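Report on the structure given below.
Omission of a single protein chain aside, the complex is shown with its protein chains in their original locations.
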Amino acid sequence: MSQWEVVIGIETHAQLATVSKIFSGASTAFGAAPNTQAAPVDLALPGVLPVLNKGAVECAIRFGLAVDAQVARKSVFARKNYFYPDLPKGYQISQFELPVVQGGHVTIVVGQGEKSYEKRVNLTRAHLEEDAGKSLHEDFHGKTGIDLNRAGTPLLEIVTEPDMRSADEAVAYAKALHALVRWIGICDGNMQEGSFRCDANVSVHKPGTPFGTRREIKNLNSFRFLKEAIEYEVRWQIETLEDGGSIQQATVLFDPATGETRAMRSKEDAHDYRYFPDPDLLPLVIGEDWVERTRAALPELPEAKKQRFMADYGLSAYDATGLTASLETADYYEACVAAAGQASAKPCANWVMVDLAARLNKEGLELGQSPVSAVQLGGLVARIADNTISNAIAKKVFEALWAGEGSTADEIIEKQGLKQITDSGAIEKLVDEVLAANAANVAEFKAGKEKAFNALVGQVMKAAKGKANPQQVNDLLRAKLAG
Amino acid sequence: MSLSLSEVQRIAHLARIEVSEAEAETSRNHLNGIFSLIEAMQAVDTSGVEPMAHAQDLSQRLREDRVTHLDEDGSRRAAFQAVAPETEAGLYLVPKVIE
Partner (left out) sequence: MIHASLKELAAALAAKSISSVELTRLYLDRIARLNPSLNAFVTLDEDRSLAAARAADARIAAGQAGPLTGIPIAQKDIFCAQGWRTTCGSKMLENFISPYDATVIVKLEQEAGMVSLGKVNMDEFAMGSSNETSWFGPVRNPWDQTRVPGGSSGGSAAAVAAALAPVATGTDTGGSIRQPAALCNLTGLKPTYGVVSRYGMIAFASSLDQAGPMARSAEDCALMLSAMAGFDEKDSTSLERPAEDYSRCLGQPLKGLKIGLPKEFFGEGCGAEVMAAVQAAIGEYQRLGAEVVEVSLPNSHLSVPAYYVIAPAEASSNLSRFDGVRYGYRAPEYSDLNDMYSKTRAQGFGAEVKRRILIGTYVLSHGYYDAYYLQAQRIRRLIANDFVEAFKECDVILGPTSPSTAFKRGEKAADPVQMYLSDIYTIAVNLAGLPGMSLPCGFDGQGLPIGMQLIGNYFDEARLLNVAHGYQQATDWHRRTPAGLE
């Protein structure tokens, strides 16, 4: 098996976050009653004509700038002709020879920890096109129902070079792209609703020989399906070839229930779409001024932000990557640091990526739904930094904030009397009491058992109800035991 | 250039027009006549000539991203579907689609 190399290219359809459709004034909102968001243009009534949505073009420009691509000064809309009931005109308006975004690249991090590596995935192009409607296959007396609410929703189809070499790389790319389109606000990324769908072109070959024949797996709407589908497809292709068979170019569907792929019957005309420039639409011309205005309005991009986090906050590459996984996370983190003080940047990173993330995960919540705000968390970290509370107490305060027991960490610390004891007189008193009451442990320690020391620390902390400053307790104990 | 009967059938299938064998033969003759008319074009040297897709050399005008089609009560859908061959529950019905 190891002699086969896997080659993957991905085409992603990202629904653009416009309020109206790409060529009509119907809404793009998800979930309306069937065919109530289908204007005459979307129904392809005789005589209707498309007019291009400026918002969709703006999204394409944002994307082109975000992936360091060429934003074409002139691009052309073409008709892709095929018959399908969810394609009302009998053609899809797309871009073929001159797409709006040309080239570009996305940097991905594959794997975790020590074994992780960075890779650049090159983009061929990204073009604007319209989405199709939906075919509903539940039984209407053996017929299919057609809902055209989705027809005409603007899509950016983002096409990579065949640069990926494993399902893991493909998933890392899809995740990075998913984060990026949300980051720049051009797609809501809702995969359940079909806002972000991937097609994977998969082939296998022996290194040093030409690429194998590829099969395209359509419409993968979760990262897990993407991974499972590619892994199945790779196994299938290798087995087929090793059994002396050959691969025929095909479009296939992944069935999550069986975990298998199968060829699509509806794609028999796929080889002859008869593309030609749409005579109803003129060339799309994008001026330098529009590109520059869009560039100025773009948020700081993930890669730049990651570098800045490393430089300004002294974060590791790993932390900086994690905190720039989404704009939401990065914004939360920066608000947290602003509240805690820049000196606490590293503890803020730990709180956001470890404690908060774990708590959110446990409750199945997104960052945007966190009951603890960035400012609240920053206020908490600040109290650790100034020794008002210990880390252990901080976890209690965090839980209290989560439960809404107070509006700030300070309020909770005050109300629940959690302030750390730093008065060395008070701590000395507790230490003396513990030493007096635990002669056995003292003797063990003096006999060289370090463990006994920890037991003594524990006793002091217990006596202090956890509020004594751990460092001070340590120092005093050592001094007393040495004395 | 001359079209074969199987080419006529291939094109007819791409265009989703059923053509009987007799019709295919008539179509073939007509199409070949028309293609011989079109052939006159082939001899012309057009190297360096920019293809002309539109009558005017203009660029696409853009629409502001606003919702202008509203149909909250489904009355427009009802009007549009009044001319449809077959609908149910607001959906257009077609013979079973096999993906």
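All chains are identified by letter, namely A and B, in their written order; residue positions are counted from 1 within each chain.
Keep this in mind: contacts are C-beta pairs under 8 Å (C-beta built on N, C-alpha and C of every residue); 3 or more make two chains touch, one makes a residue touch a chain.
Computed from a prediction, not measured in an experiment: that's the story for all the values here.
Enquirer: For a quick check of understanding: of A:A26, A:I61, A:L253 or A:L282, which residue touches the chain that isn't displayed?
Expert: In the full complex, the listed residue that touches the missing chain is A:L282.
Enquirer: Check the options A:V51, A:L241, A:A357 or A:A455 and report the residue that touches the missing chain.
Expert: Here the residue in touch with the unshown chain is A:V51.
Enquirer: Contact with the hidden chain only, please: which chain A residues?
Expert: 40, 43-52, 79, 81, 83, 85, 88-91, 146, 271-272, 274-276, 279-282
Enquirer: What chain B residues would touch the chain not displayed?
Expert: Within chain B, the residues that touch the unshown chain are 3, 7-8, 11-19, 27, 30-31, 33-42, 44, 46, 49-56, 58, 60-61, 63, 79-80, 82-86, 92, 94-98.
Heads up, the rule we're going with is that only the chains that are shown with their structure count from here on.
Enquirer: Where on chain A does chain B make contact in their complex?
Expert: 18-20, 24-27, 33-40, 43, 45, 51-57, 74, 77, 83-85, 135-137, 140, 142-148, 253, 264-266, 269, 272, 274, 277, 279, 281-285
Enquirer: Which of the residues in chain B come into contact with chain A in the complex?
Expert: Going through chain B, the ones touching chain A are 14, 16, 53-54, 58-72, 74, 76-77, 80-81, 86, 88-99.
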